[in-house]
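Left out: one protein chain. Kept in place: all the others.
Chain IDs A, B and C follow the sequence of writing; residue 1 opens each chain.
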Amino acid sequence: MIDYRSDNTGRAAPQILEALVQANQGTALGYGGDDWTAALQRRFSELFETSVRVFPVATGTAANALALATLGPSWGIVYCSEVAHINTSEANATGFFGGGIKLAPIGGEHGKVSADLLAETLAGTSPAQLHRGKPAAVSLTQATDLGAVYRLDEIRAITEVAAHHGLRLHMDGARFANAVARLGCSPAELTWRSGIDIMSFGATKNGGALCDAIIVFSPDLADSLAVQLRRAGQVWSKMRFASAQLIAYVENGLWLEMAGASNKMAARIAAGLREIPAARLLAPVEANEIFLQLPSSAMDALEVDGFQFYRRSKTLARFVCRFDATEVEGDALLTALRSHLGTARASDAAE
Amino acid sequence: MIDYRSDNTGRAAPQILEALVQANQGTALGYGGDDWTAALQRRFSELFETSVRVFPVATGTAANALALATLGPSWGIVYCSEVAHINTSEANATGFFGGGIKLAPIGGEHGKVSADLLAETLAGTSPAQLHRGKPAAVSLTQATDLGAVYRLDEIRAITEVAAHHGLRLHMDGARFANAVARLGCSPAELTWRSGIDIMSFGATKNGGALCDAIIVFSPDLADSLAVQLRRAGQVWSKMRFASAQLIAYVENGLWLEMAGASNKMAARIAAGLREIPAARLLAPVEANEIFLQLPSSAMDALEVDGFQFYRRSKTLARFVCRFDATEVEGDALLTALRSHLGTARASDAAE
Amino acid sequence: MIDYRSDNTGRAAPQILEALVQANQGTALGYGGDDWTAALQRRFSELFETSVRVFPVATGTAANALALATLGPSWGIVYCSEVAHINTSEANATGFFGGGIKLAPIGGEHGKVSADLLAETLAGTSPAQLHRGKPAAVSLTQATDLGAVYRLDEIRAITEVAAHHGLRLHMDGARFANAVARLGCSPAELTWRSGIDIMSFGATKNGGALCDAIIVFSPDLADSLAVQLRRAGQVWSKMRFASAQLIAYVENGLWLEMAGASNKMAARIAAGLREIPAARLLAPVEANEIFLQLPSSAMDALEVDGFQFYRRSKTLARFVCRFDATEVEGDALLTALRSHLGTARASDAAE
Partner (left out) sequence: MIDYRSDNTGRAAPQILEALVQANQGTALGYGGDDWTAALQRRFSELFETSVRVFPVATGTAANALALATLGPSWGIVYCSEVAHINTSEANATGFFGGGIKLAPIGGEHGKVSADLLAETLAGTSPAQLHRGKPAAVSLTQATDLGAVYRLDEIRAITEVAAHHGLRLHMDGARFANAVARLGCSPAELTWRSGIDIMSFGATKNGGALCDAIIVFSPDLADSLAVQLRRAGQVWSKMRFASAQLIAYVENGLWLEMAGASNKMAARIAAGLREIPAARLLAPVEANEIFLQLPSSAMDALEVDGFQFYRRSKTLARFVCRFDATEVEGDALLTALRSHLGTARASDAAE
């Protein structure tokens, strides 16, 4: 079996678990009053070149929903891509934690929000329209849910529009490491220097184990977030074991090393796909995910071959590369696809 | 420094972290579709002598609030002790996750709910009284928030009253291990055989690291809980790392060994206190917590001596024994108390 | 000034206010325990040819949101038209009262939900997909928010699809009277006999004053609705004054008489529009609303003439006929439109 199901089916980086084990010494004040959590604040403030507040949480869903709840009011509207994870895959956690916050999809390519379409939508709103709720925030998924990556100028175009209307900015960075590795920008450039107020900082999908984090760039948001996290049951009493994981995750560039490896594997496969005429990608492969339009028969055949992956529809398959995927696994997928698609044309995969 | 602040300031049992590290092999389906989580279901079903559903969660607050939300409706009333953790220390997580569920305190001794007072309260309610909300559930903290332990007959008296009025039963077992170790009953007797529908199963305070669990005894509750947990961001994608911790926690009786050790240390201190006339306990020491009425001056002196503990009020101190507390530490506390209280009478500590 | 802004800018039927005044005799038990409210149950059960529960509420937003909350769970998905009032104009009341319920738009013509597109969407869902929430209900607006009316077979096609997937059915009948008047079906046929579980029964827009109602056809929904209404502050203590209005509203066919009058006026205008080549309707005029694509200049000119109406966009105007609108007013609008559009072609109004 070769597993392309998700980056969360994979192992954790051994360094992260080793750090967790090393944190098991002596006693430490609970709920984040420990030395590891203090060090985490310093370490991430260095990484982001500004003073940030970092709150470890159990999952990306918690990070997204609670970050967005902080940007509310409860009658707020959060704009996002139609295919954003918050809109499709979190059981409306944002609506729940936000006390009724509504997600409003904005069009765009490859899982991105289009700055122009956002501007058009916002131009049609007015504070006097109580019956419409209040435009409150924009959420960008970086890398996107279709495996593309926002360029710096794309982010800035959106944050400008949002700022003009008094909206705040959230970044869902479940695969932020992949985006940073792809673009080579600094984490600061990709976030607060481009107008992001708060972000969900993913680790789990990129070699982490049991925690992600919320990073607060706009200090006014931190205090209300802290109490909401406590109420949400997202504040571990033995926080040191979470903070130690996150410190290890960024130590010596581990996070970018792992994201670089999974990006590279996806790029290798994408390069191979260019030589298979019948292989049609839904979006450019810029991170570690490949969305490939395939006939059902080809998907069946891949499964017989022992490949694991998700069928997003009858004609769409998703392949995700983990940080520890090997070239052998990548090449095996290409060989199999070549074999099953060799004589087909791209149009055969169309719905 | 000798740390009596809380059982959550302590280390994790090395066996638990070792199990977490051992789980880092191969790929595994996410969100609980892995082998470790399947094994967890089997292992806990054996432990509880019935088929249970086990849902690992990040914290005890999450366990309590989501278990109680499942017992709703959102206009439900949950009866509990005035001093219950859910009522005093979880930022009203139950009200939040329950969409407006209301906690209603019932009197009783030593942090317990009194079956008689519960019966009296319920006798005054009627389904036709829409304006009062709907009595929905009772939550019992075992061991209690004042360090006492419900006896089996006390639990059964309460569950009988509750069942008579159609209420369901939750147990907050943040220190369930301490209660089991104290009473010598089976986990089954203390829970579903005594009418408990769902429980918060604590591990963190007793040598755990990053997870507790909800255990569902009444199968009708499990499906709606599953989706609420997902929405709450309490379902780790790499669930194996949580499930492995919980399996190790109960393996070879580790949990009861640790709880027995912390109980024993608390009992040793309580025994010593009986020889100090001025030392007055707020509740019997039946688990690993000691609530001691002390003059402020004695608390000051203890701190100068290097003891760490919580001041619950100007005249009430709480000392918690961890699983790895040593006799030397316990005897040191007694020596210090003897020295600071030697000539005082109990009445000096009264408020 | 001639007012086409909305049917809620109009007067109430004198009969309705007279009934309210007549109810001001003697004392009566509060919160619906009075004779008028009992009579209301009987009267509406006759009208709908089945035993219904009727709950007067202050507004249509309350009726919609609380009816849909009753069809939850809070992690439910409610399917509706993109332009449904619940989706565009109620400040996400459904998400709020539903504790996080999510509205999901389904395509269709003229403000209708398409049975085929609903079927397609539901085919892609599975109960195991906890992360997607739970398909829970469909809401149909009758008449639609674009002034069209669902035919009986259209409703039945939708309720069949919904029932097949275990979903329940809500009808937003803010303009139900207009739909009944248009189709000539019985209220029973248009609702429970076609699979509707619960409806918002509008009166305000059709000559009512201060109340609409929720009508429950599926008895299992009524008890939880009753307590939710109480909690929502939607149960008047002097309920007789609301119930008396609703009884008068349907007495002697008043409601259908008024709806017939406003429909007729809209039809008269629509007929006149057919003779103006440049007048392009967004949807067929089947109730009392006219959505007309107009150049901005024509809208400006109408306002100068003294007509009041809403601009839905730069090229879309809405005209609503009230029950007491006169033919003189209708003809005046046609004359003005003829004058301002006389030489234009329809294409000039396109955006």
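We take it that contacts are C-beta pairs under 8 Å (C-beta built on N, C-alpha and C of every residue); 3 or more make two chains touch, one makes a residue touch a chain.
Just so it is clear, the structure is predicted and the values come from calculations on it, not from any experiment.
Residue in contact with the omitted chain (choice from A:G10, A:G60 or A:G99): A:G99.
Per the touch definition above, the residue from C:A39, C:C185 or C:A209 contacting the chain not shown is C:A209. Among C:R151, C:H165 or C:R231, only C:R231 touches the chain left out of the display.
Touch with the chain that is not drawn comes from one residue among B:R53, B:K102 or B:R322, which is B:K102. Residue A:L130 is the one among A:L130, A:L152 or A:V304 that touches the chain missing from this view. Not every partner is drawn; the one left out touches chain C at residues 3, 5-6, 8-12, 14, 17, 20-21, 24-31, 57-66, 90-93, 96, 204-205, 208-211, 227, 230-238, 241-242, 322. Against the chain not displayed here, chain A makes contact via residues 31, 73-75, 99-100, 130-131, 133-134, 224, 226-228, 230-231, 235. Looking at chain B, the residues touching the absent chain are 74-75, 77, 88-92, 95-96, 99-103, 124, 130-133, 313.
The criterion applied here is as follows: only the chains that are shown with their structure count from here on.
Comparing the centres of all chains, each the average of its CA atoms, the largest separation from chain B belongs to C. Centrality by C-alpha centroid: the chain sitting nearest the overall protein C-alpha mean is A.
Chain A and chain C have Cα centroids separated by 41 Å. With each centre defined as the average position of its C-alpha atoms, the distance from chain B to chain C rounds to 51 Å. Mean C-alpha positions place chain A and chain B at a centre distance of 35 Å.
Counting partners per residue, chain A has 90-92, 96 as the residues that reach two or more other chains.
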